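One chain of protein is taken out of this complex; the other chains stay put.
As written, the chains take the letters A and B, and residue 1 is the first residue of each chain.
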Amino acid sequence: MARLYDIRVMTVLGSLLCLILGLAFPWSKTPIIVGLCFGIATLGVAAMVRAGQVSFGHAMYACIAGYTVAFLARAWPQLDGLLLILAGVGASLLAGAIVGVFVVRYRGIFFGMLNLAISMVLFSVIGKFYTLTGGTDGLRINRPTLLGFEFERAGFETVLLIGTLAAAIGLGFLVQRYFQSASGEALAGIKTNETRLEYLGLSARRVLWNGYFFSAGLVGLSGALFAMVQGLVTPDMGSWLRSGEFVFIAILGGSGHAIGAFLGAAVFELVKLFAAAYMTGVWQLLLGVTLIFVILVAPEGIIGLLMKKSALATRRGG
Amino acid sequence: MTLDLLILAAADGFSYAGLLFLVSLGLTLIFGVQGILNVAHGSLYAFGGYTAATLAIWATEKQAPTWVLLAALVAAALLVGVVLGGILEIGLLRRVQDKDPVLQLLVTFAAFLIFEDLQRLIWGVSPYSSTEVVSRMGNLDLFGITYTVYQLLLIPAVALAVYLGLLYALRRTRLGKQIVAVTHNREVATALGINAKKIGLITFIAGAFLGALGGAMAAPTTSLVPGVGTDMIVLSFSVVATAGLGQITGAFITALLIGMARSLAVYTAPELEVAVPYLIMVAVLLVRPNGLFTVAQARRI
Partner (left out) sequence: MGVLIRTERLSLNFGGVIAADNIDFSLEEGERLAVIGQNGAGKTTFINICTGFLKPTGGRVWFDGKDVTGMEPRHIVRLGLGRSFQLPQLFLDHTVRQCLEISAAARSGKLSFLLPLARSVDAREIDHTLELVGLRDRSHELASSLPEGQRKLLDVAMALMLNPKLLIMDEPTSGVASEDKHDLMATLMRALDERKVTSWFVEHDVDIVSRYATRVAAWIAGKVAADGPPAEVLASEAVRREILGTA
C-alpha cells in the first residue's frame, strides 16, 4: 500500500504548498491557478493517452468554455461566477458529445488530425469574426460575483485558488476512480486490442466516446477557470500548440495515475516561469528538449518513475 | 465574383497547390516508409525557406545571374534536407523506433518545438524576404491578368517534375523498388536482404528535402515570419490525411483540390480561408474514413 500512501502524501503536501505559496506571495496565485487549470485539462487528455490516442485539438474545449463564459458574462453581467463556469463546462460537454460521435470512429493519426482540424476551424472562425469575438484581441470579462459575494481582485483570486484546488483534488480522485473502473480499463483496452473488446460484446467507439465526453468536460472546466482568472479569453486558448502543451504535460506527468497530470503541470509551470525569467525566447526549445528527454529516459512519465520506485520499496520492505 | 477574379484565384490556387504538393509529398513519403507522421516537417519547410532567402539575398548582393539564384533555392533545400533530415532520423527517430506510436509522434512534436525557437534565434522575428528572382523572371498575361512567370509556371513545373520523377524512380529504379518493398512490409523486405535502416534514412532525407524545397520555392514569393512552418504543417497534414496516408498520386490530386479551394475562399469568403482545407478534410473523412485514395484492409485475426 506504499503507493497509495505516497500519492495521498503528495496530494496533501502539494495542496498545502499551493495554498501557502498563494497566500504568502499574492503574485503567485495566478500562476498556481493556471497550473492547476493545466492539470485539470491534462486529466482529460491523459484519458485519451490511456486509450492510445493523442488529440492535437483538445484545447478547443477550453476555448469553447472560455468564450461561453465571456459571452454570457458580457450579455448578463449580473450572472454569478459559479454559474458561468458551469455554463462553460456544459457547453464544452455538449460540443464534446457531438464532436465525439464523429471522432471516435478514428484512431491514431486520424484521430489526432481530425481533432486538430476541428480545432483549427474553430480557431480561425474566432479569429476572423472580429465583431462577435473581438478577433485575436479576444474578449474581456468583468469580475463576476462568486456565490453571490462581490470580491476585490485579491479576494477573488483567493476564492478562485481555493475553488480550483478543491476542484482539482475532487476531479483527480474521480478520474482515478474512472481509470480503475471497468469503463476505464476497457478504455485502456482500446490501446492494446479493440478486436477483443468487440468480441467481449463491447463497442470500442462507445467506450472511447465516454472517455472523450469526460475529457471534453475536464478541458472545458480548465478553460472556464482560466478565463475567470485571466479576465480575458483569446483564440490562443484553442490553438493547436496549446493542445500540444496538454499532451506534453500528460506525457511528462505520465498517465499511469491521475495525479501525474498535476505533477506534469507543476513541472511545466516551473519551467515556464524559469524560462520567462532567465531564458526568454527559448521557451519552446526548453519544452522540446524536456519532452525528448522524458520520452527517451522515462516514457511512463514522472508518475511512472515514482510508481516503479515505490514498487521496489514495497518489495524490499515487504 | 468577376471572371478576372476567378482567373486570379485559379492562378493563385494552382501555384499554391504546387508548393503544398511538394511539402505534402515529403510528409506522405516518410509516413509510407517509417510509419511516422513527422510534425517537424513544418520546420523543415520554414528552414528551407529561410535558408533559401538568406542565400538569395547574398547572391543578389553579388549580382549573381538568375540561374544562380534558382540554384541557390535548390541548394538551400538540399542543405536543410540532408543536415536536418539526417539529424532527425539518426539522432531521434531511430531511438524511438520500438516505442509506442504515440511517443514516436511526440518526439517529432518535440523536435518541432526546438526548431521553432532555433529559427527565431537564427533569423529573428522581423519579416524576411528576397523577391529578386521572381521579378527577374518577369510576368506573363493570362486572359487579361498579369501574373509572375515564377509562380504560374516555375512552381507548378517543379511540382509536376518532382511528381513524375518520383513515380518513375519508385517504379523503375532499384532504390525506388526497395523503398516500395519496405513500405509494403518492412519484415519481408528485410528478409529479402533489403537494408531497411538505410532505406529509411534515404527516404527520410528525400522527404525532408521535399519539405525544405517547398519552403525554398515559396521564399521568393512571400515574407517569411515565425509561424510559417506551423501553418504549413497543419495544412500539409490535412492534404495527407484527406488523400490517405502514403498515397502519392492522392496527395497530388488533393493538394490541387485544397490549393484551389483555399484560394477561391480567399477571394469569396476570406473569413473561411484558414478553415476551408479542414472543412474539406472533415467532409472527406466522414465519407471515406481512411482518406480518398486508401483501400481499406481487414486486420488478420
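As a convention for this text, a residue touches a chain if its C-beta (ideal position, glycine included) is under 8 Å from a C-beta of that chain, and two chains touch if they have at least 3 such contacts.
All values reported here derive from a predicted model rather than from experimental measurement.
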Consider the whole complex, including the chain that is not shown, and state which of A:146, A:160 or A:186 touches that chain.
A:186
By the document's definition of touch, the residue of A:137, A:150 or A:198 touching the omitted chain is A:198
For the full complex, which residue in A:36, A:165, A:207 or A:228 touches the chain that was left out?
A:207
Considering the whole complex rather than only what is displayed, give the residues of chain A touching the chain that is not shown.
174, 177-178, 180-186, 188-189, 191-193, 195-203, 207, 210
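Going forward, only the chains that are shown with their structure count from here on.
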Centre-to-centre distance between chain B and chain A (centres being mean Cα positions), rounded to whole Å:
32
In their shared complex, chain B is touched by residues of chain A numbered 49, 52-54, 102, 105-106, 108-110, 112-114, 116-118, 120-121, 123-125, 127-129, 195, 240-241, 244, 247-248, 251, 281-285, 287-289, 291-292, 295-296, 299
Which chain B residues qualify as touching chain A in the complex?
37, 92, 95-96, 99-103, 105-107, 109-114, 116-118, 120-121, 230, 234, 237-238, 241, 245, 270-275, 278-279, 281-282, 285-286, 289-290, 299, 301
